[in-house]
Structures are given as structure tokens and as C-alpha cells.
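Take a look at this one; I'll ask things after.
One protein chain omitted, others in place.
Labels run A and B following the written order; every chain starts at residue 1.
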Amino acid sequence: MSVWPEERVTTIDSFNTVDMTINVGPQHPATHGVFRMVLTVDGEVVVDCEPYIGYLHRGLEKLTENHDYRQSMGWWDRTDYLAGLCCEGAYCMAVEKMAGLEVPERAEYIRVMMMELSRINSHFMFLGAFGADVGSFGTSFIYAWRERERIYDFFEEVSGDRMFPTYFRPGGLMADLPENYESRVRWLLGSINQGLEDLDGLLTGNEIFVERCKGLSPMSTSRAVNLGITGPILRATGLPWDLRKAEPYSVYDRMKFDIPIGESGDIFDRYFVRLSEIYQSTKIIEQCLEQMPKGLVLNPDLPKTLRIDNAECYIRTEGTKGEYGVYAMARGGVKPYRMKLRSPSFCNLAALKEMVVGNYLADAIIILGSLDIVLGEVDK
Amino acid sequence: MTQPAPASPPEYPGISGLIHKSLPKAAFTVLSTKTDADLQVAAADLLELVQGLFERKELAFDMLANITGIDMGEDKLAVKYNFYSFKHNHRVQVTVTVPWANRHVPSLTSIYGAADWHEREAAEMLGLVFDGHPNPKALLLDEDVRIHPLLKSHPLQTVEILQGIEEGVPGFKF
Partner (left out) sequence: MTFLFSDPVFGVWNWVDAIIRILVIVLVMTFVVIYLTYGERKVVARFQQRLGPTKTGTAGLLQGFADTIKLASKEDIRPTNADRWVFEFAPYLTFIPVLMVLVSLPFAKDWGVRDLSLGMFYVFAILGLNIVGILMAGLGSGNKYALLGGVRAAAQMVSYEIPLVLSLLSVAMIAGSLNLNEIAMRQSFTPDNGQYAPFIFLQPLAFIIFFTAMLSELHRAPFDIPVAESEIVGGYFVEYSGMRWSMFQLTEYASMWAFSVFGSIVFLGGWAVPDTSDWWGPDWGWQLGITFIKSVAWILAIMWVRITVPRLRIDQLMSFCWKVLLPMALVQLLMNGFILVYDWPPILLTLTSGAGAALLVAIIITRAIHRPKSKLVGTYKQVGVAAR
């Protein structure tokens, strides 16, 4: 004899639940910009996720095709706007590769130093925003902001602008560093290390933070590679792959640094890889300061108007979020024929659905945060 | 622009020699860019070649880094694929050139998960059609905007009416 009468069992049909569709974004505090995802939730569990991008699409590639090589610099700054100098670096490298331009050694060192400062800047932004996503009421945000402001102040002193410095030029740099740069940068490094310790103390050891992040949305290396994921997220899966070591560009082959890797590719590993990368970046900057040669910062043979005949290249750099690639093609004239940005955020974001489905709604927000997307880069 | 390789004997610069050795049946010609060897393939042979690149142990191109669509002029479109192998740390570029009239390219989504969004982007920007793509929707532009901005014939500034315009030939006027 059944415990439940027949009619009790059949009426369970009337308790069927209906999935709910929630629209997250484009105006939402956790989407880090104008990103929108439509989540279908069953109670608190996400069963489907459909990302929509393009709210910040500015036609970067079309614009680049219609401006000459130096005019486009400003546009490329605005792709990964948290680390504009990394984008400038990749763009300039593509143009230099096509034109066969040499960059003076001092300019290379300054570039590496500035790109690493940008990377620190971007990673600090991640740490702050991620802490806010997890729910620490902006404390991590403000801690991170302190260091970011100081780095921005230095950028302003160097180039005249904080967020979009437009400091690099094909063939070198806009100007040399200010005279007191070395003491400024050393002071900055001390401050960065202090901020790193603060954030490490605030988040890494926190029981609730670890409980939220550990083991959440793990990812295998092979799957990540197949999805085209690069950067800290790929390194968090345990693959020590960094373009600064795998295909050294600029003067990265003269720098000594380690590649932090994770184990399971879960959210905590992604967080900790980025935290550790800041420390490695400070080591690179120190080496730059020690090895900095004297000399010019702009190639003296640079023509007034840069014209490039038939050339084609695909430049890959280690952006802050992953492989920042520039496919460039020139067919004569002062403008590029085609420039395509392979942005890391774009490719990482494509894997969002796979990571989010099956997790809690609150975790979906954290997973999105852990991807560290920059919408300027995703939407181009 | 790519430099044509000498006609005879066929020379395989860089990685392309290895590819030719392990995939002797694959039909491609090799050019080289400033950074990569560039394999020129017909659209019909693309899937077979990429399958080989992905599966052969000595090649092991496990990552599709980038897909670029280009309007080459003269009613031709090109699609450039950049592959990379984490195992061997080598890279190659594959080019498919298709005429505008028959702009169908096989989709690589069955092999590389990364191809999904790249192909959607190239499709909407240049009007390419990727056969076999599971979700061929617009990505960056609105769904009902039927323009392909990266075509050279697309005007730069005079676009006013965007929505609801049916897809036309390149060079359509607004």
C-alpha cells in the first residue's frame, strides 16, 4: 500500500513551476558597462543564459580604415579603456611590423613599463569590482581605486591624459618621460604593493569570499583552449601560457618574471592569478627601471606621413584580459586597408553561457565578474 | 598584402612544410605574411584542412585565435583564420577567398567553440554566410539592421535610415 493516496500523487502536477526570464543589463551594477544578458531562472538556478552585446559598438574597424595611422591611435585607446596603453602597444606593433619600422631601445623599455602599469591598473579594477560583485560593499573598490588614481596621476604627468594617454606612436613614443620619473615610479611601486597587501588581506583570507569562489564554475584547460579563452582565465586552469614568454615581443625576453597559474580554473583561481600578476608586473617594472637605457624615444627615420605598401600581419600581445591580437592589412596609401581587433574580452565572454548555466543567480554575477570584461573591447 | 611564392618548385615556408608533409592530400597554396605562413584554400576544402590541422598530432592546432573577414574589392571577400598550437607553439594563417555572388564559407563551430562569435561578427559585418553555424544571429548590430558596415562600399558618414532596410547588393544607396 502506498503511503500517498493516488489523488495526492497526481495533484503534484499542479505544483509545476514556471521558469522566469530576468533581463540583466544593459543598466545593471554588475554588468561592468553596457552588457546585457537574459537569464532564464528556475527559482534561483540559472537554466539558460543569452548574452547580448553591441551597445558600445563604435565601429572601431571602420574608423581605423578611414583614418591614417596616427589618427587611429585614440580609437584604439578606447578599446580596453582600463589599460589603454596595452592596446596602443599592440596597434603600434602592428603598424611597425607592416612598415618595418624600428623602435629605439629606450622607447621599448618605456613601453613595457607603461604597459605593465596599465596592466596593474586593469587588474586593480578587477579586484575592486570583483569584491563589489561578491558583495563587500565597495570597500575593495575604494582600496583598489586609491592605487588606480595614483597610476592615473602618473599617466597624466607623462602624457597629459589619464585614461586615454595616446602616448605611443608608430616608431616610438610621443615624448620622453619626465625627469623625476624614476623616483615617482618607485614610490608608485611601494604604493601598489601596499594596496596589494590591503586587498589580499581583505579578500583572500575571508572565509565567506573563499566559500563563494572556491570550486565555482571550474574549467578544464582543453575546454578553455577550444573556446578560445586566453589570459588569466586560461592560466587559472593550470596552463602556464603567457605571450610575454611564449612569443616575447618588445623587450619582454629580457625580463625575469613568473607566470602565476591556478589549478582548477575556478573563480578563486582566476581571482588569485590576477592578484599575483600584479606582483609580477611590479617586478617587471623594477627591472625596466634598472635596465633603462638612454637615447631617443622616437625613430628619427620616421616619415612625416606614414605610407605602407602591401603588407599583412597578425600581431599578438598579452593584453590584460588575454591575447590582444591585431590583424592588419595595408594596400598602399596612408590608411590601413583592414584592421581587425581580436579582443580577449570578446572571446572570453563567448564562453559565458557555458560557465553560467546550472549555477545560482548570485553566482552568475560572480562568474561574469570573474571574466573581467571591458565592454569597449567587446563591442569595438 | 601577401607576396606570391615562386611557382616551381612549390616552396613551403615555415610551418607550411610540416603541414604539407602531414597532410599531403590537402589542396593549398602558400603565401607568407609578415608574421605567418598563409595557406590559401578554396572554401570547399577548408573544413577538411582545418580538421587535419586540428587532429594531426604533429600539428595540433588546438586554438582558433581569430577570424577576420575582409572585403578584398573586385566583388571578392576573404576570410582569414589564425590558428595556434599550444602544444608546439606554432601558428599559421588560413585564407579563404570567395566571390560576393557565392559568399558561403563552411562554419568551424563543429571543431572550435571559439569560432561561434567570430563567425557571427564576420557574417554581420561583411555579409558572409557561414554554412552550418548553429546560431547565425546578428551580434554587434541590431537584429533588424541589414547593413554590412565593413564592406568598402558602405558609406562612412551618410547613413541615416538604418532599420528595416532589406539586404541589397554592395553599393546600395541610402
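One rule holds in what follows: a residue touches a chain if its C-beta (ideal position, glycine included) is under 8 Å from a C-beta of that chain, and two chains touch if they have at least 3 such contacts.
This is a predicted model, so every value here is computed, not measured.
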Missing chain touches which shown chains? A
Sole residue of A:80, A:269, A:312 or A:377 that reaches the chain not shown, by the stated touch rule: A:269
Please give every residue of chain A in contact with the chain that is not shown. 20-23, 28-30, 44, 131-139, 142-143, 146, 196, 200, 202-204, 206-212, 214-215, 240-242, 245-246, 258-264, 268-269, 272-273, 275-276, 278-280, 360-363, 365
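Operating definition for what follows: only the chains that are shown with their structure count from here on.
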CA centroids of chain A and chain B: separation to the nearest Å works out as 25
Per the touch rule above, chain A residues touching chain B in the complex are 53-54, 57, 59, 61-62, 65-66, 97-98, 222-223, 225-228, 239, 241, 246-247, 309-316, 323, 325, 327, 329-331, 337-338, 340, 342, 346-347, 349-351, 379-380
Contact footprint of chain A on chain B as seen in their complex: 1-3, 33-36, 38, 62-66, 68, 70-71, 80, 82, 86, 89, 91, 93, 112-114, 116-118, 125, 138-142, 149-150, 154, 156
